[in-house]
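Complex shown without one protein chain; remaining protein chains in place.
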Amino acid sequence: MSEQPGKPDAKAKVLVAGATGYTGALAASLVWRHPQLELTAITSRSETGTKLSDLYPRHQVPMTLRELNLDEIEDVDAAIVAYPHGASAPVVAEMRGLGLLVVDLSADFRLLHLPTYEQYYGPHSAPELLEGAVYGLPEINRTAIAEAELVANPGCYPTAAILGLAPLAEAGLIDDVVIDAKSGVSGAGRDGGEATSFVTITENVSAYKPSGHRHRPEIIDQLSRLDADGAGPSALTFVPHLMPLDQGELVSCYVKPARPVEQAELDELYGARYENEEFVNVSSTPPGVRDVRETNRCSIQALAGDDRIVVFSVIDNLWKGASSQAIQNLNLMLGLDESAGIS
Amino acid sequence: MSEQPGKPDAKAKVLVAGATGYTGALAASLVWRHPQLELTAITSRSETGTKLSDLYPRHQVPMTLRELNLDEIEDVDAAIVAYPHGASAPVVAEMRGLGLLVVDLSADFRLLHLPTYEQYYGPHSAPELLEGAVYGLPEINRTAIAEAELVANPGCYPTAAILGLAPLAEAGLIDDVVIDAKSGVSGAGRDGGEATSFVTITENVSAYKPSGHRHRPEIIDQLSRLDADGAGPSALTFVPHLMPLDQGELVSCYVKPARPVEQAELDELYGARYENEEFVNVSSTPPGVRDVRETNRCSIQALAGDDRIVVFSVIDNLWKGASSQAIQNLNLMLGLDESAGIS
Amino acid sequence: MSEQPGKPDAKAKVLVAGATGYTGALAASLVWRHPQLELTAITSRSETGTKLSDLYPRHQVPMTLRELNLDEIEDVDAAIVAYPHGASAPVVAEMRGLGLLVVDLSADFRLLHLPTYEQYYGPHSAPELLEGAVYGLPEINRTAIAEAELVANPGCYPTAAILGLAPLAEAGLIDDVVIDAKSGVSGAGRDGGEATSFVTITENVSAYKPSGHRHRPEIIDQLSRLDADGAGPSALTFVPHLMPLDQGELVSCYVKPARPVEQAELDELYGARYENEEFVNVSSTPPGVRDVRETNRCSIQALAGDDRIVVFSVIDNLWKGASSQAIQNLNLMLGLDESAGIS
Partner (left out) sequence: MSEQPGKPDAKAKVLVAGATGYTGALAASLVWRHPQLELTAITSRSETGTKLSDLYPRHQVPMTLRELNLDEIEDVDAAIVAYPHGASAPVVAEMRGLGLLVVDLSADFRLLHLPTYEQYYGPHSAPELLEGAVYGLPEINRTAIAEAELVANPGCYPTAAILGLAPLAEAGLIDDVVIDAKSGVSGAGRDGGEATSFVTITENVSAYKPSGHRHRPEIIDQLSRLDADGAGPSALTFVPHLMPLDQGELVSCYVKPARPVEQAELDELYGARYENEEFVNVSSTPPGVRDVRETNRCSIQALAGDDRIVVFSVIDNLWKGASSQAIQNLNLMLGLDESAGIS
């Protein structure tokens, strides 16, 4: 590792592994422009030798993708890993063995319990790292992230859902909850084939994976941790939908409260919870995903609606739902200003 | 009225009042192409003198819009009225006074109770017609529609929601329900201003009117009538969202069942309920709105999901949600084949 | 062949070969609904055993795709072939050997000269059929099509361009011409990969294949045949662009006229040329692709513009640019009403 990351004159050196997908490429671009980080290498399993700016002209990162070979990569302080679930754990383990700080964008270190992981994702190749991994939602876990060496960057839906529900969960107000999530197509990744072709998606909308989605246990885990009594919701239904848009995600949460709650109490609860959070906005009207497009922000409205509390929470799935949140986490881990390079 | 509508050689003569909006223009187009209907006149309050084919080139209806003057319009058997809520009732009353069969696309005759109407829409100018009006959802009310002289065409959201939930309601299986509805922009009508401009809508998605929407009491009314004990759901939350697409509507319904229900029972229930319905399809995968674009069909999946029964129901909001359903109703009222001109 | 196609009580029997792509599936759907055609079989090279209604729910064709085996397919009168360029010729040759009438959607029989074909598409496996093949643009070649046994269905761009330019070409008025073409994504077919993914296409527009596009020689061929002296344009630039829409195509043609031409002469020329054509509309304003969406129509404006004659011509690339034009050709070949099943 290089010395003294975060010191005035020394930029921390960052590797982005898996930089050909949407989130890896965006993470590379954010590191490239970051005033206190230096992008030392970008790697790819499929497109080595290609300039990233040829794949993503708009990002304008004029570096060439190479194979990941940790032996050759000296003098790196931290890595952002954007590998598929399952493929990430062994790479992360190797990096941790070399002492690198790691932010992992996969699900490999997000779930609290190994059996749950294995049920949804299959065998885990580095279970010994699970205990030390910190769930990377800074508005919830800021202190732990700052001390962590391995941060599991949250899923996009959990990011929006947990930020939207945290004030209610912390107040013990959630009895049961229905989460209807709506995402742009970039969430499906770059290799979607006909399922994500323009002709399939435009002028269309539908649910997908309507039961057993992998983000459901992740949301339940975190809501349970926030709940004073650790119980979590009595029931949680989570259904994602695909929308004809590129980037952006709205989760609409329908909460049966544990006791009657008035609008004034909701305003007070959300206002107090997020008043010092730079990246969370409490809105008095239904937020649109366009409001937060290409930002690290989350905008939330909580409403005493017809028969239920209704919470809308919007993020950009590639930004706060993935890559800019990874930078936010890395800033914390490196002792930098939390908003450096992403505001 | 002309004689013998429905006889082999006599086409029923139909007036479309309010043919400049999306639903009125489409209704005129469907009548124009209908093998057993004759479009005798199209009227407009704002665009008289204009050819409809200039406003809607694709519909290719080469008739000129004129003022509605019932004194001058002789020999009409039936009218489809596409006026705004409130403006429709007096026109319908006048038409009924002349003996015309009427399908009304507004909300003026949809609700069962006058006070509920007045709460959501304001004063009603023809309350005496409410009792005789029939709610025009043929898959629910076929017999009554066939005998009706005034049919209230359902709202687009209620059409999708009620068709999706009817099998559960009829079986007394709904305890509470959350309805998250997603609509294309044409549902907002032709005069939306900046709120429905391309720049506002594209790459965006948000809820609107998240509490107190007018379609909620309409859905509650009809679900209560379907329920064996007339009670209806113990709670019903309805939240509509605007999507970046033109035509199409998906309602995602999350039902807490009155007792545990397995997938097999759902399959049996929905299969039996709709097996003879030409315009309802029971799907084993989440239907997309594109599947039913520009058709009179509704496609439904019912799923024993995580903690709730999840029902997806898709329609084209301008077709089954408005204009083609109006033709379906008119076919029934005139004794024609129910699917004439719309399949 | 079955006897008496076109007789009142005998529907002509039609096979659609290659029904899994967009144009083949649409052709099958149009045959399925055609009052005087019977869809006897649909074949596929990749998806045998699948119901077409599972691939294309909206088309609602409940037939199963099978392998093409002409030995087993008895009693077929005609075939529509939707195979890739090059793969089509041998199949067409086999079908012609069995006496079937054939409409071929590929480019294999479109070009007048074998060397030109080979330059753009590679070796031709059935050159002996080229001479008897008729170019299937009914508004230009109606009589020849009616007598043909093999019709080469035009490319989508040539359809729009030739219909737009024919009145000028026939009057010998084209000196040079620039054709800037704009197409929806469905023109690229179903297997586009990342190049046609939603994320790549939305909020984007770019040219593709900006020189040497295969449709250029096809357009030159036909314009030269229309030209009284057979010379064709002195120069022709053709550049296609991909647009963020599904179906629809606009060609904007910029003609340097051989002599000065006033607007009145253009109006006279286009009005006279197309006044009896059901599927061609002469517009006095710039037509939009939406005007002709999912129709067999072409809408054209010819304008004495700044320094050049400007001609806009719009079609639906999958309909008039492919599948519905195939039905129009088949209607002519079978002696049916030209507009049967497509108006």
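Annotations for the structure displayed:
Per-chain residue numbering starts at 1, and chain names A, B and C are given in the order in which the chains are listed.
By our rule, contacts are C-beta pairs under 8 Å (C-beta built on N, C-alpha and C of every residue); 3 or more make two chains touch, one makes a residue touch a chain.
Computed from a predicted model, the values in this text were never measured in an experiment.
Considering the full assembly, C:176 is the residue among C:38, C:94, C:149 or C:176 that touches the omitted chain. From the options C:71, C:147, C:262 or C:306, the residue with contact to the unseen chain in the full assembly is C:306. The chain that is not drawn here is touched, among residues A:250, A:292 or A:309, by A:292.
Which of C:44, C:88, C:106 or C:202 touches the hidden chain is settled by the complete complex: it is C:202. Residues of subunit B in touch with the missing chain: 22, 185-186, 190-194, 196-203, 244-246. Even with one chain removed from view, subunit A keeps its contact list with that chain: residues 57-58, 202-203, 287-288, 290-295, 299.
Counting the whole complex, the residues of subunit C in touch with the unshown chain are 176, 178, 180, 182, 184, 202-208, 210-212, 216, 235-239, 241, 243-248, 250, 252, 254, 256, 286-290, 293, 303-308, 310, 312, 314.
Convention: only the chains that are shown with their structure count from here on.
The mean-CA centres of subunit A and subunit B are about 41 angstrom from one another, to the nearest whole unit. With centres taken as mean Cα positions, subunit C sits 37 Å from subunit B.
The distance from the centre of subunit A to the centre of subunit C, each centre being the mean of the chain's C-alpha atoms, comes to 47 Å. Residues of subunit A in contact with at least two other chains: 202-203, 244-246.
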